[in-house]
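Only one protein chain is missing from this complex, and each of the others stays in its spot.
Right, chain A next:
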């Protein structure tokens, strides 16, 4: 049976039009994975010698074991956002003579081979090798590596349980915050010192193998819980049937002031608010807004003036870039209908333009507190906002006319590459790098004022030329109409 499942998986993967069309993207992802692995290997070796260097009096092995708890917490957080329980189209299998338990065990077993479980080994094994070269007991080290693997699996399966509960809530982050925050809080305030328990536990295992039974028991319990949760869901009326949600209707009559594009604006706002993928994109805007905080608190970046433009473009244009790059693929599900309706294409596009422009203004206003780090930052952000409105909105909509990939609105946004093609990567160059280069170069050659003026000028020019630009863009969309309809009709 497992053999059949594996062959189904294989075919599903390689026969999806998504894979076949996106070889470039897949290669890129493979390189990214290799890069991560390399970093982890270097990190593993560096960990030993680095610790030795910084704390010559302490045993690196003890230090690492001590902080294992934090590793576990970070791992759990990362997994929650990026790792999904592997899916398998089980519906056709339910009526076939396949035991439900086989299906569940297969899905859970498959999750064990996730990249997230393999990656820690690239850190742990080099570190262990360094230890053994430097004369640590080999059995103890092997036990240690084994413990790391068990802990990795524990966070693997714990994550799925958290996800299972969070999927049903309106605030999906709550279970994660309770679990991770609770564990951290108990530890931090010294109520239950998990740092010590985990640290001492790991060290105890290396000294006395019998203790390995403790994490293994936890793992078995978690696995069983997962097994029960999943098995319950293997009925058509449970999770396979998509949940019917009550409508959240909000009053959008204020859009009426936009006249003939009001219907499209209402549609776009509902699109964003009522679909998983767009909704998580909207939440990501917070990250875009706070992006500057990664840089500005550090004095090094405050001297790099060209960074202001980059962060300005990025943080005020976060929605613009994320939403704009998938125009018109957001509407791919019903594109045929739109094309047979009595609509002016230009209105359809203008609604998206206004939405993006409004988002830039709002993001800029919300970002005004950055003035705390220097008035120049605010000025640069304002210039970047004007550039975003005048130039980037048009560029990204022009790029959208090359979109040929359908988007499924019900999938989450983070690490979702559906609908992403070469265009999305290439469009980033004019959007972000060009203004950054112009700004940086002029700032360096002539001065800050000129650099700001040129960005504002470019943006202003774009706003002045809005009408003719839109006309050209609309024509571009009309020219590729049949190709888009055909492409959006295909499942990826």
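Definition applied: contacts are C-beta pairs under 8 Å (C-beta built on N, C-alpha and C of every residue); 3 or more make two chains touch, one makes a residue touch a chain; residues count from 1.
Heads up, the rule we're going with is that contacts and distances are computed from a predicted model.
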Of the options "Ion-translocating oxidoreductase complex subunit B", "ABC-2 type transport system ATP-binding protein", "Cytochrome c-type biogenesis protein" or "Na+/H+ antiporter subunit G", which is the UniProt protein name for the chain that has been left out of view? "ABC-2 type transport system ATP-binding protein"
The one residue from A:263, A:374, A:430 or A:460 touching the chain left out of view is A:263
One chain is left out of this view; which of A:191, A:337 or A:445 touches it in the full complex? A:337
Out of A:111, A:179, A:275 or A:388, only one touches the absent chain, namely A:275
Touch list for chain A against the chain that is not drawn: 242, 244-247, 249, 262-263, 266-267, 270-271, 274-275, 333-337, 339-343, 409, 482, 485-486, 489
